[in-house]
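A protein chain is absent from this complex, but the other protein chains hold their places.
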C-alpha cells in the first residue's frame, strides 16, 4: 500500500502543480513510513516540504495555501498526533466552504497513518476516524487495498472538499498487489470525482448469509473470518469495505443488510459512538423488518489502546470476528 | 441552573481546599455566564484564577495541579473553544490513571457551556459531547435541572476521574428551581460518588408507550413533546434524562426501551456517530425482540451549526420531536 | 504613552507632528480619512442596531479604526487580509457590501452573511482566537512558492498572543520567510483580562525576537503610524525579508462586545483618558492642521459615510430570513450527502418556527432565555 500511495502522489503531482505535500520528516527522508519517498527529488523543495514540529501549523498553513489555490496534502506522522491539529480541522477545514458560499472550500487532504498492530509505543496506535465523521463538513475515507489507496488518494486530492485520509498502517506493507499506472478517472478534473472514487462502498466478498461491514486494517481480517465461516460451517458472508466513512454509502449498506438478513460491523476503534454504532442504527432504522437478528458489533474496547504487548488482545481478531458472526447467525 | 452551579462550586470549595477554579474571565467578572460569580471574593485569587487566553494551557496546567493533589475545575468559555485543549484532554486527562497504575488519575473537571439557542455568533453553539464519549478514560455528563447541575458538579469535582461537564447553556436561566443547601451525598469523600451522583439516568416523566432518551437542553423539549403527545393522542411517553453520557446507564436504557416497546433518542448534536447512534445500537443489540419498531432519532443535522437566524431550524424542536415520536409509534 | 511607541500625528500642542509617511499624497490622506470615517460610522451604527434588537451581539471596534484602515492602505490590492471578529467590517474597504457584514451579525448565513474571499482577497471573519494566523502564513507561502509578490496581513489582539496557534504561525512564517504581517492590536484587554495578566513581557513587539523577526511598536491610535509600519513590513516581505510583527499599542475604548460590561472589571475613567487619543478626530485635526481638509470637507465626508451605511442597513433589513434549506447549502463543494435531503424532508414535515429576532429568542416554557453571551 505504501508504494501505491507513493505512486498516487507522484501521478497527481506530475499532472497538477497545485499539489504540494508537507509534514514532519516527509521530504528529506520520505516520511516515517516512506510514503513520500523520492518526491523531494522529483518535485523539489517548493512542493515537498519538511515542516517544523507543529500540527496546527501544518494543517493551518495547508488551509491558507488552499485559499490561494493550491491543493496541499498534509501528513500527520501518527494518528494520535493529529490532536494538536484538531482545532484547525474542526473549526476551519470543515467550515471553510460553508463560510464562503461554497467558493473556497479548504481543499486539503490530511493523511493520517492510523491504528495498532505495529508494536509501537503509546499513542502510535489510535483510531480517531469516528471523531472526524462526527464533524460536519469533512469527508473521511480509509482504503484497504493498494489499488483503492492510490485511486482514493488521488481522488481525495482532486476533490475540492477537505478529506481526512485514514491510512491503515498495519497493512501498509502486508497487503501487496499490482497497481496499474492507469487511473480509473481522469486526473485533470475534479468533476464527479466524488461519485467515481470516494462515495461508494466496495463488495470485497460475495455471500448471502451475513453482511459484514468494515474498513481499513480489519478488512483482511474479515475476509479471513469469512473464509473460516465458509469452510467450517458453510456460511457465506458478504464482506463490504465501507471505504467512505463520511458520508456512509447508506444504500449499499442497507441493501447488503437486507439481502443477508443478518449483519455485523467490525472496526478497531472504540465501540462507544463509533462508526459501528452509526452503521448499526442506520440498518435498524431502515430495514429492521428485513433482519433476522440485531446487527452485531466487533470493535476495539472502550479503553486506551494498550501497550503493545497486549495489543493483540485489543485488536479485533479473526477469532473474535468469527465469534461475533456466530452470535448474529445463531440469534 | 447558573445559580445552582455557583452554589455547588461554593459548597465544595468551602469544604475542600484542594478545589481551585481557573479559566478565561472567570475570576474578576465571574465568567461570561456568571457561573463563577463571587468566588474570587469568597476564596481569593489563589483558588479562583483568571488565566491567559490559551485552552491547552488551561487544561494542561489543571492536569499538573491535579498531579500535585489539587482538584482543579477548568472553564472553557464556549463549546467550540475546547478544541485547542482537545489534545490535552485526549492524550493526557483521559490516560493519566491508566498510565500511573490508577494512582494519579487526572482529577480535573472541564466545564463546557454548550449548544445553541442563545443567538450567538459562529462557533458559540457546538455540541461536541459525543467526541469526548468516544475517547476512553473520560467521564462525560450533562445535567438538565438546577438540582442535578449542582449535585453532579460537586460529584464530578470529588470524583477522582476526569469529568467533561457539559452545561446546556440554552437552559442556564430558563429552567429555575430551588436547590436546597443539602447535598444528597457527603461532600467530604469521593467514595461511591460515582454511583451516587454520576452514573444513573433519571426518569423525568413516566409512561409506557414510548421511551424518549435525551439529555441537557433537549430534556425540557422532550417533556413538552411528551405533554403534547399525551394531550393530543393519549400516548404516554417516558422521558429518560441520560445525565451520564459516558458511561451510559445501559440497564436503565434497555429497561425503559423494553417496557415501552418503542424508543426515540433526541439530541442537538449531529447525528453521525453521535450519542443517539450508540443508544439506538445498544437497544437493538440487547432488546430488539421487545421492540415493536426500530429506535428513532431526532438530532441536529450533519451540518455546521448555522448562523443564528436559522438555528431554530437546526435545533430539534418540539414539533420535530413529536413527528419523530409519531413515526416510531406508527411504524 | 511610552517613548518607544512610533507615531506620526502629534497632539497639536506639546507633541509635535512628524512628517507624513513617504508615498502618501494629500489625496491619499483624504482617502484614508474617508475610510476611517466609514469604519467608524459602520461601527456606531452597528452598536445602535444591536441596542434596537436589529442585529445580535456585536463586537465593536470603536477607536481601532486606525489599526484597520492604516495598515490596509499600505496593502496592494492583491495582498490578502485575515481579520478577526474585531476587524469585522474591514472587508468593506475591499468592496464587501456593508450589508453583508451587518447581515452576518444578524445571524444570516450563506450568501447573505458571507462573501467570496477570493473576490476581495479578504478571509472570512475569524472567531476562534489566533486560528487564522496559520492561514495567513499558508497563503503568503503559497504565493512565494508561485513566485508571486503577494503578501498577507493578519489582525489579532493582545490576548491572541497567548494561544499556541499564534506561536506556530510566527514560527512557520519566520522559518519559511513568508511575507506575512502579524498585526497585533494591543488594546490592553482580552475581555476582562488586562495585558499585565496576559503575558509577562512589557510589550508584544519584543516577542518577535523569539522568531528572529523584526518587531515594531506603533501608536495604535495613529493611522499613519500604522500605515508606515505596515508599508515597511510589506516591502521587506515582498523582497524576501520575511514576516514582521507590528504591535499597535492602544486601548480598548469600548466594551469587549455589546453584551459585555467593562464596569465589572475596570475603571472607566482610564478609558476616558485614552479616549482623547482616538484616531478619527485625531486624523481630522491633523488634516485640518495640514490644511488638507476644512470643516466643510469633514462634514461632507461624514454625511457621505452615513448615507452609505444607512443604505446598507436598509439593504440588510430587506433580506428575508433565509429559508430552512440554507442549513444544507455549501457544506460540501462536491457531492451532497444523502442525509441532507433526509434532513430537509424532516424539516419540511414540521411547521417552521417563527422567524428569529436577533436578541429576542422565542420565549416559551422550554426554549431558553439565556443571556446573550459576552464573548464573540
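For reference, chains read A, B and C in written order, and residue numbers begin at 1 within each chain.
As a convention for this text, contacts are C-beta pairs under 8 Å (C-beta built on N, C-alpha and C of every residue); 3 or more make two chains touch, one makes a residue touch a chain.
Fair warning: this is a prediction, and the values are worked out from it, not measured in the lab.
S.K.: Would you mind spotting which of B:40, B:199, B:240 or B:329 touches the chain that isn't drawn?
M.R.: Answer from the full complex: B:199 touches the omitted chain.
S.K.: Have a look at B:13, B:39, B:70 or B:240 and name the one touching the chain we're not showing.
M.R.: B:70
S.K.: Have a look at B:129, B:159, B:268 or B:319 and name the one touching the chain we're not showing.
M.R.: B:159
S.K.: From the listed residues A:118, A:187 or A:255, report the one that touches the chain absent from this view.
M.R.: A:118
S.K.: What chain A residues would touch the chain not displayed?
M.R.: Those residues of chain A that touch the unshown chain are 24-25, 28-30, 32-33, 50, 52-54, 56-57, 77-78, 80-81, 83-84, 117-124, 169-175, 217, 220-221, 223-224, 271-272, 301-304, 306-314, 317-320, 323.
S.K.: Mind pulling the chain C residues that touch the left-out chain?
M.R.: 162-168, 171, 174-175, 177, 197-202, 206-207, 209-213, 242
S.K.: Need a quick check: the contact residues on chain B for the chain that isn't drawn.
M.R.: Residues 20, 46-47, 51-52, 54, 56-57, 59-70, 72, 84, 87-88, 91-92, 96-105, 136-137, 139, 159-161, 190, 193-195, 198-199, 246-247, 250-251 of chain B touch the chain absent from view.
The rule is simple: only the chains that are shown with their structure count from here on.
S.K.: On a CA-centroid basis, which chain has its centre farthest from chain A's?
M.R.: C
S.K.: Between chain A and chain C, tell me the centre distance in angstrom, where each centre is the average of that chain's C-alpha atoms.
M.R.: 39
S.K.: If you average the Cα atoms of chain B and of chain C to get two centres, how far apart are those centres in Å?
M.R.: Inter-chain centre distance comes to 35 Å.
S.K.: When you check chain B against every other chain, which residues touch at least two of them?
M.R.: Within chain B, the residues that touch at least two other chains are 80, 83-84, 122-123, 272, 301-304.
S.K.: Quick check: what residues of chain C touch more than one other chain, meaning two or more?
M.R.: Counting only residues that touch two or more other chains, chain C contributes 109, 127-128, 164-165, 331, 337, 339.
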